[in-house]
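Let me begin by handing over the structure; questions about it come next.
All protein chains but one are shown in place.
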Amino acid sequence: MINYILRRILIAMPLLLVMSLVTFLAINLAPGNFFDSLRLDPQFSEETIKHYESLYHLDKPVIAQYFYWLKNLLKLDFGYSFFYNCPVKKIIAGRLLNTLLLSVVSLFFTWIIAIPLGIIAAVNRNKFVDRFFSLISFVGLSIPGFFFALLLLYFASQTGILPLGGMRSANFDSLSFFGRIFDIAKHIIIPTIVISASAFAGLQRIMRGSLLDVLRQQYILTARAKGLPENKVIYFHALRNAINPLITVFGYEFSGLLSGAALTEIICSWPGLGSLLLAAVRAQDIYLVMASMLMGGILLLAGNLVSDVLLAWVDPRIRYD
Amino acid sequence: MTNIPVKKPKSQFWLSIQRINKNSLALASFWIIVSLYLGAIFADFISPYSYDNETRDYSYCPPTKIHFISPSGKLTRPFIYGASSSFDEYKRRIYSEDKNEIYPVRFFVQGDKYKFLGFIPASIHLFGVDPRARIFLWGADYRGRDLFSRIMYGSRVSLSIGLLGVLISFFIGLVVGGISGYYGGKIDNIIMRACEMIMMIPGFYLMLALRAAFPPNLNSLQVYILIVLIFSFIGWAGMARVIRGMSISLREREYVLAAKSLGISDIKIILRHILPHTISYTIVAASMSIPGYILGESGLSLLGLGIQDPQASWGNLLSEAMGIMQIKFYPWILLPGLFIFITVIAFNVLGDGLRDALDPLLKEEGQMKPKLSERSETKFAG
Partner (left out) sequence: MKIQSKQLNKNKFYALSILKKLPLITVVFLFLSIPLDADNQINQYGGQIVLATTSDPRSFNPILAKETSTTAITGIIFEGLTRTNGETLEIEPNLAKSWEVKQDGLNWVFHLRDDVFWTNGKKFTADDVIFTFNELIYNPNIPNSSRDIFTIEGKEFKLKKIDDYTVEFILPVKFAPFLRGMSQEILPKHILEKSVRENKFSFTWGTDTLPKDIIGTGPYKLKLYQPGERIVLERNPKYWRKSKEGNRLPYIERIIYLIVQNQDTDLLKFQDGEVDYYGLRGSDYPLLKPKEKSNNFTIYDTGASFGSNFLVFNQNTSINPKTKKTYADKNKLSWFLNKDFRRAIAHAIDKEKIVEILMNGLGYEQDSAMSPSSGYFYNPSVSKYEYDLDNARQILKNAGFFDRDKDGIIEDKNGNKIEFNLYTNSGSTERIQIAGIIRKDLQSLGMKVNFMALEFNNLVSKLTATFDWDAIIIGLTGGIEPHFGKNVWDSSGQLHMWYPKQDKPATEWEKRVDEIFNQGVQELNEKKRKLLYDEWQVIISDELPVIYTVLPASIFAVRNKFENLKPTPYGGAFHNLEEIYIKEKFKK
């Protein structure tokens, strides 16, 4: 197992390297660079701008710039954000945490809803309950996230219960410790609903499908024949095996959440990595984009690794040597 | 021994069709999709106006009421009243019916010229009114353009982008995946690593970066093709991975070994023996992926990087509607969102129904549990 993990980490390196190179080239395909936006300011002269450009090596060929970035990376220097005028590290850290928070909470709620609903649907296959849940999941899957977020915000403003975007209230600092937790919780509700709505649908269908598959198996028939109560059959024997596919999906879902949901974050003014990355890509803030992409890539690979390991741990049939 | 008539056993394929028929939701979805595509093909005819026909005096005009009862109280052919507008004290536009002007709704009328199927010139429309008035079935947008017409024309872009994008990416994915799985070894390794790389980069941002990279002096047709190509480029990798997995298991089958020993070329084997067995999965995956492309197009339009005005797509129509003012005062403008929703849900339900119906076939081909990073359902809208 350890060998396997080490091998995976080793393979990850060149993968990340190539991914970063592709990203860097893609970003630089767009004509111009970040400093072009300064050119439109009547008060900046051309010399000033050229000075900025050479300061950040933007006047050198693209490949050279890439190696500058790589060199700095080895020193754990993620570069400088032109957009925010401060080292990338500082900007990303806070936003990453916010997105992580949103992702974890969303994932948690997605699972809490999807798994029971999936089980109920499988057990009551093709009855009204099953069809109804299917419909709900499809609805969740089909509404464009940003549209749903806007509608929710509007209705929230009509009813006045939930805050309208952001992560903290204006008077956050004067709240007690529990007050602060409650405040953030209030703010996280709408973005969580939007993200979970589409995520839970897929998961529910997978849970249902997987459980159905397992329930068809021989050993379930055996268990029933042995006279085990139906509850035990489903929740103890069947579920344990049906969970497998979900674990493999877990890693992928998690890292997908991290860099996705950008439009939702923007509409809900949630200060996360997605909206940061979107603004950075559009402004051609190269180092910020590279760092965010790298983060996303690492998390994807890590998530995959975690779920593969979890899978092996849960399912004794799986061996990786 | 007498001859007992024996029914010829039905093929799996036919059984699947029967299963689908029983699933009423999936069937309904199928017909919804068919009518949407028909609507797209006949958009010029069904819409009373061209997508670019604007009357600025009718900015944000609410849906026109169609009356069937004449002022004298008799049942008569449908008609509308003229519309007049004014600004109230809050600078809000108020429209009212001018009962002095009556315009009957006529059918098969002459209207804006168009070219049916792109080359047959015509100007006949399903319905319309006297050119001095306007019939806005679903209201007008900020420039006084008929929303109904624009949604019809918009369906062409949104529906075809999904179909074309999926066709191209799946074609590439099938071929690449088939080859990769069949040959195995180094080729397999390289191709799979390439797939993983592409799948690692979050689709949304890659799409943005690629979109920004292309020269802007493209006309709308070229932009359309570009968007389709970008989507395909991002989408083929997931497909390839799954097909490769299936290909690996299929290449050990007896008929493949038999074909090999007969000396049939590799390409023929892949095309004739392996890929056809992946069809059921492909069909299901395709219908589940099309929504991703449709949503992706709306995501791009939200950022102003999709199909441009005056061409209509559901995505850019929706992005015009994304505002508090619109929701509160001009809610009809949100209809394109409903259309996106209906289309996406129809494809999802259909795909799901297909999956259920083709179940035994899929079982045989051995690959229906979505595995790690083998999802071919592309996600585009963040």
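Letters A and B name the chains as they come in the text, with residue numbers starting at 1 for each one.
We take it that a contact is a pair of C-beta atoms (placed from the backbone, for glycine too) under 8 Å apart; a residue touches a chain by one contact, two chains touch by 3 or more.
A quick note: this is a predicted structure, and the numbers were derived from the prediction, not measured.
Note on the chain not shown: across the whole complex it touches A, B. The hidden chain makes contact, of the residues A:Gly79, A:Gly118, A:Pro144 or A:Gly165, with A:Gly165. Only one of A:Ser103, A:Ser275, A:Ser292 or A:Ser307 touches the absent chain when the whole complex is considered: A:Ser275.
Against the chain not displayed here, subunit A makes contact via residues 30-34, 36-37, 39-49, 51-52, 55, 80, 83-87, 90-91, 94-95, 98, 150, 153-154, 157, 160, 163-171, 173, 265-269, 271-272, 275-276, 282-284.
Although one chain is hidden here, its contacts on subunit B can still be listed: residues 52, 54, 56, 59, 87-93, 142-143, 212, 216-220, 223, 303-305, 308-310, 322-325, 328-329.
In this section, only the chains that are shown with their structure count from here on.
Spacing of subunit A relative to subunit B, judged by their CA centroids, is 26 angstrom. For subunit B in complex with subunit A, the touching residues are 25, 193, 196-197, 200-202, 204-206, 208-210, 212-213, 291, 295, 298-299, 302-303, 318, 322, 324, 327-328, 337, 340-341, 344-345, 348-349, 352, 368-373, 375, 377, 379, 381-382. The part of subunit A that touches subunit B in the complex is made up of residues 15, 18-19, 22-23, 26-27, 29-31, 131, 134-135, 138-139, 141-147, 150-151, 154, 202, 205-206, 209-210, 213, 245, 248-249, 251-252, 256, 259-265, 274, 277-278, 281-282, 289, 293, 296-297, 300-301, 304, 307-308.
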